[in-house]
Structures are given as structure tokens and as C-alpha cells.
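Every protein chain except one is present and positioned as in the full complex.
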Amino acid sequence: MSWHVHLPALVIAVPLLGAFIAPVASMLGKVARNFWLVGVSALTALLSVLLWQQVLTSGTAIYVMGAEAFNLSLPSGMSLPIRIILEVDAFSAFMAVVGSIAAFAGALFSTNYMERFSGLDKFAALYFLLTTGMLGMVLTGDLFNFFVFLEIASVASFGLVAFWRDRPEAIEASFKYMVVSTIGAMMILIAIAFLYGRYNAVSMAAVANALRLGYAEKIALVFLIIALAMKCGTVPMHMWTPDAYTEAPAGVTCLLIAVSQASLYGLFRVCFSIYGASLGSAVVPWTIIILGVLSMFIGVSMAVVQKEIKRLMAYHSVSQIGYMLLGLGVGLLALSDPQAMADYGFTAMKGGIYHLINYTMYKGLLFLTAGALYYAAGSRNLNDLGGLARTMPYTTFMFVIAAAAIAGLPPFNGFVSKLLIYESTFAVYPILSIMALVTSVLTLASFVKVFQTAFLGPAKAKLAQVKEVPPGMLLGMSVLTIVIIGLTLFPTWSLSNLVEPAAKALVNQAGYISAVIGGGL
Amino acid sequence: MKRQVLFLVALIIVVGTLWGGLSRIHQFGDPGAAPMDDYYLHNAQAERSANNIVTSIVFDYRGFDTLGEAAVLFTAVCSVLVVFRKGGHN
Amino acid sequence: MIGNLPYLVVGIIFLLGLYAVLFEKNLIKIAIGVSLIEASANLLLIVLGYRTGGSIPVFTLAGKVGKMVLPVPQALTLTAIVIGLATSALMLSLIMMLYKHYGTLDVREIRRLRG
Partner (left out) sequence: MYSLSVIVRTICDVFAWFLAVFGVYVIIHGHLTPGGGFQGGAVVATLFAFLLVAYGGKKFIPFYKSNLFSWFETVGLLLFIGTGLVGLGTTFFYNFLAGQGGLFGSTVPIGPNSGVLNSSGTIALMNMAVGVEVIGGLSLILYYMFKGIRLYEESGSEETGHDR
């Protein structure tokens, strides 16, 4: 039994141990703390890549916490798992890789970005806890465990959003986020209680195996969809998103993006793997599609009028979430119909999942460049900035790459994923595809505006002595830039190796169940 | 005032829906067949030699949840300490 | 139907908490509302695990073992209670800080972030 079988547990345990030791490591001084912050994040990223590789070569990884053997999911004579199970299929492993790369970049960025401030031992601990929460959410195969990790991620992000506690806005944003997110988490708990009461099981696979859609299950589904949509910031419940993203330190915002993706993961896990085929009617897919289109449109139209860079970008992230909801909603619509699935459904899912990694990477990079602008120029307002391209060439370069990717300009990865979404939604309803196109154009317009005002034009007198940001921040940004360029240069490789296995795993409900229960549907 | 009345109407409707859903889980006091819980009740004492079944679930069968729970408490402490930290530059 | 009264209590507590969060103007009352919602979720879990006439699932010095109530909801509720406690502590700390910054507990006056 090689140590590889313990990878699912280690991916969660390593950052958690890092968080517990972080206050101790910080006592040894600044260098030790930075080394710990970056080192543990790098180790986590490495472990998740290894896990992903293992899942690709040998199929869904099962890890049973505390049993006599790691794959002993059912005790003798039982048809239900009695322990917590980590179930890592290709989609989970993909999410873990995406999230831990974003966490690594944010940690690298934060070493220089945060060095002026006090309380950094707690910052490191909270950063690791946020990473742990995100990874736990995507790797677990147990509903209640999902809730616990969701709460770890939420509570850590409240503390991190309020990190600059002398800004009244930061405390206000944190409080707002806290109220919304706690209510969401409690709704998830109530939904879990519904499912537990019906089927006497909290394992996702066991619930999915037994699930027959009835009145109680419908209420649980509504609760889960509302709460998880709230947590990932789609339109009717998006109020907290711009505030929290704007007020959090930039490195943390990069990780908050990944955490919102983990909530999105939960939404799709519930829709595809737990309810899946028993959803039956088209009500739920259309709800998701309409939520997606509304988010896309309202998010982008709020974004174009913003004056503050990070707030503008935060509204764009509301709009980008819409693309993923649209793509995977179309996939869900085609789930029960193999013909439709082959025609457009699978393309839409590939587009949605590919957009998910693209979005996390370029949005994280955009927030990091916005943080670099604050750091160098000392202002959040777009009107105070100008002519920074000469003094900050590297930041400008990376901003241009990220902005081109988010706007979907042709060679970049954002274009590929958006194209997949356009062509598949066109098959369902042409108007959806047109809405997505319009959103894309408005996104481009908005980022051209930012680029022109902040980087081009005459240099403002106040910004004369602005220098390029320190190397740690540049390194953090370049990690994400390299990933974006890699995805841009090898779209076919990333589609067939990264995205397709994930999409297949998400569609394959019977496989998800039989990995735990054996036999399955 | 009008809003309160409106909310009262909404409350009655939503409570009715929720109660309907909750009552359909199972009758109060009669969970029916509960294979997972009965496994714990019958086997936990022999497997883990703890008299308190709830504790053996909390710390053994679902010990990972408890680790998460301890981590949430740690997170809350860290967050409170961040919010009320004594400033001063590094 | 009247046997399902505990479920009705869960629903009412949940909705009261939601009411407090949505319509109350005082931050402390909002925090109380959030706690009420947490309480309703915990109560629901406990109610789901009850067997009529069951005893607690602890064998130490138990008289004669008849029926026992389901242990899993109790374990889940323990976890949920500690999480609720952590959230409440942080929420009250943030309220203290908001009062420090704004000098008021009225939500209508705490709105610097708009648009």
C-alpha cells in the first residue's frame, strides 16, 4: 500500500496542519512566516496535482476516514457507508488543482503585499483555513462534511475580509457577507436534515442511490439551490459579492474567487450527482439557465458604470459566473436525453467547465493586478490613475493578458470556452447565445476603459515616483499568467486532458454512486 | 405596518409549505428503519469500546467532522483576534 | 397530524429568524435572528432523531436497554452548535467594531458601500 492512497486525506490535512502551526511559525520571525505561507501552499498545490494525476490514471479515488482499510466503504452486511468518505472523481480533482494553484499564487503575492501590516500570523492561519475549506468542499463525498468545510471557508473569509479593520467599509462588507452566508449555510444544513430524515444517510452517493423525487426532496433541492447560488454570488443574491471582493486584500480576493467556484461545484454536484436523472422535468435546468443569463447581463451592466477598479472587476465576476451557470445548465437540460447530450449538451458542459478554470485564473490575475495598482499608486479610484504603463511595465503586460482573456479575444483561452458556450446554447435557444455575446462585448468595452485610463495617457503628477511592485507580487501574478498562457497555447490538450474527464465524471451519476455503494443504480 | 401584514401572510404560506415538507419526512417519533443509526447502536460499543455512542460517533466514525469543527472554532478565534488586534507596525 | 407539532415549531422558528434578519433595523436583533435560524436547524436535526419512548444512547449505568434514540443527529447537532457559537462570537465582534466606526447600531445608517 503506497502513500498515494492517502493523497485525498493529505490534500486537506496539510493546509490544516499549516494553519495550526502558522502562529507558532510566525514567532520565529518574518522570513519563517513567509516561507511557511508559501511553502505549505506550494506543497498543497503539488499534492493536488499528484491527486489529479492519480485520479486520471486509476479512476475515482475513495478514501474512508478511520476505517481498517482506505477503501473499505461498506461494513459487512450494510448497504450504506457509516463513515465519512472522501470521493474524488475527475471533476473534484480538477477543482482541487484549480483552487490550490490560485491559493499558491495568492500566497506568493501576499508575502510582499501584506508586509506593512500587523497581525500577519493570524493572516497566515486564516489563509490556510480558507484553502482547507475550499479543498474540503470539493473533495468530500459526505453532505454534512461539505457543510462543515463550507463553514470553515466562510468563517475564515469573514476574518480576512475584515482584515483592514480600520476601514469602516471592510467591517461593513464582512458583516453583510456574514449574514448572507450564515443564512445560506443554515439552509444547507436544513436541506441535509431533510435528506438525512428521508434516507438515514448523509453520504452523497448513498443519498443519490436511494433518492426518489418527492415533496420533501423538492424542498431540500430548493433550499440547496438557493443557498449555493447565494454563496457563489448569482444575481438576485449577489449583493455581498462586490463589497467582499473589493474590501478583501488582493491576495485573499484571488482565493475567494476559488472559494466561490467551490460553491458552484457544490451546486453542480447536487444537481448532477445527487439528484441527476431523477430531476425529470426541465424546471431546474431552466432556473439555472435563467439565473445564469440574469447574472451575466446585470453583472456586466453594473460593472461598466463603476469607478473603483476592484468593484468593477467584482461585478464582472458576477457576470462571469453566469457563463458557467449557462453552460452547465444547458448540460443539465440535456441530461436525460442522450441525443441532445451528444448534440449540444456535452459541448456546453465542456464549455462551462473550461470557463471555470479560465475564469479562476484570469479573474485571480485581474484582482492581483488591481492590488498591485493600489500598492503602487495608492488609490482605488480610476480617475486618479493614468500613464502607469511606463512605470509598471510587467504589471501592465499581465493586466493586458488577463483582460484579453476575460473579454474573449481570439487567441486567448477565454475565447475558446466562450465559443463552446455560444455554439451549444445556440442549439437550445439562439437568444441565449446572443445575450452571452452582448455580455462579452460589454466586458471588452469595460476593460478597454480600465486599460486606457489607468495605463495609457499622460502620467499624473502625483504618480511620478511610482515604481514597479516588489518581486514577490510579480511572482504571484506571473504564476497565473503562465497558466493562462499555457491554456492559450494548448487548448486541445487542456480540453482533452483537463476538461473532458471532468465533464464525463460530472455526467456519470451511476459511476459516482457505484464507486461507493458498488453495483449502483 | 402594511409590510408586516404582508409578511404575516407570506409566513403562513411558507410555514405551511415547510410543515408539509417536514411532515412528509417521517412521523415524529417514528423514524422507521434506520440502518446507519442501528449499526452504531448495535456495533459501536463492541468496535470502539466506548459506552457513549454519541461520543464514539463524534470522535471516531465522524471524527473528520469534529476536526473541521475544531478548525471552525480556531478560525473564529483567529478572526476575533484579527478584528481586535493590537496594531503597530511590524 | 398534531403529532407532527415539533416540525411546525421548527418552521415557525426558522421564519421568525428570517423575519428578524430581513426587517429588523438593529444589528443586535439581526444577530439574534441569525441565531434563531441556527436554532431551528439544530432543533430539526434533534427532532428527526427522536423515537417515541427512546432513551439516550449511552450505556454507562443504563438500567435496561430498550429503544434508544438515533445517535447520528445528536452528533451532527453537536458539530452544528459549535459552528453556530463560532459564528455568533465573530458576528458580535464585528457588531462591536461597526459601533465603534459608525457610532450607531442602525442598519439604515451603515451604508457606505452602495452601487
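To keep things simple, chains are lettered A, B and C as they appear, and every chain counts its residues starting from 1.
Quick note on the criterion: a residue touches a chain if its C-beta (ideal position, glycine included) is under 8 Å from a C-beta of that chain, and two chains touch if they have at least 3 such contacts.
This one's a predicted model, so the numbers in the text were calculated from it and none came from an experiment.
Considering the entire complex, the omitted chain makes contact with A, B, C.
The hidden chain makes contact, of the residues A:Leu47, A:Val64, A:Ala208 or A:Ile288, with A:Val64. In the full complex, chain C makes contact with the omitted chain through residues 56, 58-65, 78, 82, 89, 92-93, 96-97, 100. Against the chain not displayed here, chain B makes contact via residues 45-52, 54-56, 58-60, 63-64, 66-67, 69-71, 73-74, 76-77, 80-81, 83-89.
Seen across the whole complex, the unshown chain contacts chain A at 6, 9, 13, 16-17, 20-21, 23-24, 63-70, 116-118, 164-167, 170, 249, 374-375, 378-380.
Everything that follows uses one rule, which is that only the chains that are shown with their structure count from here on.
Set against one another, B-C and A-C show the most C-beta pairs in contact at B-C. With centres taken as mean Cα positions, chain B sits 25 Å from chain A. Centroids built from CA atoms put chain C at 28 Å from chain A. For chain C, residues that reach two or more other chains under the stated contact definition are 14, 44, 48, 72, 76, 79, 83, 86-87, 90, 94, 97. Shared interface positions of chain B, defined as residues touching 2 or more other chains, are 18, 22, 25-26, 31, 34, 36-37, 40, 62, 65, 68-69, 72, 75-76, 79-80, 83-84.
Partner chain B is touched in their complex by these residues of chain A: 16, 19-20, 30, 65-66, 75, 78-80, 82-84, 115-120, 122-123, 125-126, 129, 132, 136, 144-145, 148-149, 151-152, 155-156, 158-160, 162-163, 165, 171, 194, 197-198, 200-201, 214-216, 218-220. Within the complex formed with chain C, the chain A residues making contact are 144, 148, 151, 155, 158-159, 162, 165, 168-169, 171-176, 178-179, 182-183, 186, 189-190, 193, 196-197, 202, 242-243, 246-247, 302, 305-306. Only residues 17-18, 20-22, 24-26, 31, 33-37, 39-40, 43, 60-65, 67-69, 71-72, 74-76, 78-90 of chain B touch chain A when the two sit together in their complex.
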